[in-house]
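Here it is, the structure, as structure tokens.
The complex is shown incomplete by one protein chain, all other protein chains being positioned as in the whole.
On to chain A.
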Amino acid sequence: MKKWLMLLLTVLFAFTLAACTATDSSGDGDSDETETENEDNSGETNEDTSGDDVTTLNLNNGQNPTSLDPPKGFDSASWNVLNNLMEGLTRLGKEHTPEAATAEDWKVSEDGTVYTFMIRDNAKWSNGDDVTAGDFVYAWKRLLDPETASPAAFLGYFIKGGEAFNKGEGSKEDVMVEAVSEKELKVTLEAPTGFFTHVISNPAFFPINESVATENPEWFAEADSFVGNGPFNLAEYNKDKDMLLKKNENYWDAETVTLEQVHFAMVDDTNTEYQLFESGDLDVSEIPSEMSEELIDSDAVSITEQAGTYFYRFNVTEEPFQNEKIRKAFALAVDQQEIVEYVTKNKEQPAYGFVSYGFQDPSGNDFREQNGNMLETDPEKAKQLLEEGMKEEGYDELPEVTLTYNTSESHKAIAEALQQKFKTVLDVEIGLENTEWNVFLQDQKDLKHQLSRSSFLADYGDPINFLESFTSDSVMNRTGWSNDEYDQLIADAKAESSDEKRWELMYEAEKILFEEMPIFPVHFYNHVFLNKDNVSDIIRHPVGYLELKWASKE
């Protein structure tokens, strides 16, 4: 009896051993695609981590970049990487304002519609080619080409002829961007756009090396064929797994860059990310939501503002929110301060307006501070407004209200806090409903909700981007609200050549938005990260891209 038991155990043991040792060879054999890659990579990465003389910053990108083709990867997972591999005419600086980058300097015509950019002589591609004005022309026309189907194409509508071409009505030749000479780029805009130099810092406007792209349309797909012009080069790229960036010696400002290597892992799970941070495999980590209370006050935490707002939409086409006073009653009942302090607990700024902090007007005032609080928590007034509103509509009893949010623990917590607040302040029982994300968005678009959770993250650094969401024909509107005066103000602001006047118009527009209150804000977004002590100067721009040019690790 014992003999066979021993035998079985030995067999089992042998198998497990085999399982452990055999993986190595099978790893190379099974996946024929990565066969060669695997081998030289495992060698190289080992060297990188064990060799102490090379500083590697270990970051997590969360997921595989959607695409490294600049006009197609229109999300932060792509931007975090792209913004460090390439560079547009301008680059956002440490203070998040556009600075000269590939363009050494630019001239703006008197009426503000013609920009002439002078490209640096020493702006080079990583393969040694000169970065030319033609590369920008090629890239920008490609961005606008309807065939490209770029989700970022609308950003190019500032350029004259851009919208028509993208709609399929105009031609490629009519897009007013031209190479005056090898190093001089001339762009004509639809209207004076004071923030154009900010818009073109977005990765959608990065140049593309035309000769490389014509030869190999998939140039961005692999590390070997990737040609960039930014502070770093793509040295290794194992899709869905990791990527390694190495300092680009061809970069015009290479002496500023101190980091030698950046390793991006792609860990989707925040708990795992934190555990990797704990075990020393990552230098920066997000905070798992369950641990935010514990960790948010630690020294390792860095908090930066993000240009974006968490807010709720009323549907003004549904009872009872067709009534302005009832909308205001609900909005004034909300206590933003209480929500950020006791519900989200993530150190966000409570929002009392729609445009977030961080946008300076020509005289240097912050938009948010200058325009002040658009609404304030006021239970007494809320009660009174509700009464008045119900009288106006002839309600004896308020029609049933349902608040809808997309399924997620954090949204649920805020929704429940609001439900509670409406109960205590207004004595109104509202129903809560949650739906799957995509269904939620579809219903919101079709105006099927009464009151629904929303968020906005800016595409570029100007308040107009926030405010244009609520014009009558905007797809971002989704409230049924429409106001001619508001539409006119936004249109005027877009066409205005004087920056002072433009800001006046925007201040005015936000006031109108809150006079009628088709939305109420909850909080502004922020980035919260844990950093290792020896890491400094990682910049996160409010508009969503990561900047490693100045980052260092001791």
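Just so it is clear, a contact is a pair of C-beta atoms (placed from the backbone, for glycine too) under 8 Å apart; a residue touches a chain by one contact, two chains touch by 3 or more; residues count from 1.
Here is the rule we use: contacts and distances are computed from a predicted model.
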item	value
Per UniProt record, name of the chain withheld from view ["Chemotaxis protein CheA", "NADH-quinone oxidoreductase subunit K", "Dipeptide transport system permease protein DppB" or "Sarcosine oxidase subunit alpha"]	"Dipeptide transport system permease protein DppB"
Candidates A:Thr113, A:Asn166, A:Thr193 or A:Thr471 - the one touching the absent chain	A:Asn166
Option from A:Asp121, A:Glu215, A:Glu249 or A:Glu278 whose C-beta touches the chain left out	A:Glu278
Which residue of A:Asn122, A:Thr402, A:Ser455 or A:Ser472 touches the chain not shown here	A:Ser455
Contact residue for the chain not shown (choose from A:Asn64, A:Ser126 or A:Asn323)	A:Asn64
From A:Val54, A:Ala149 or A:Val180, residue that would touch the chain that is not displayed	A:Ala149
Contact footprint on chain A, counting only the chain that is left out	1, 3-5, 7-9, 11-12, 15-16, 19-21, 23-24, 26-27, 30-31, 33-34, 42, 45, 64, 66-69, 72, 146-147, 149-154, 163, 166-168, 218, 220-221, 238-242, 265-269, 271-272, 275-276, 278-279, 281, 436-439, 441-443, 445, 454-457, 459, 475-476
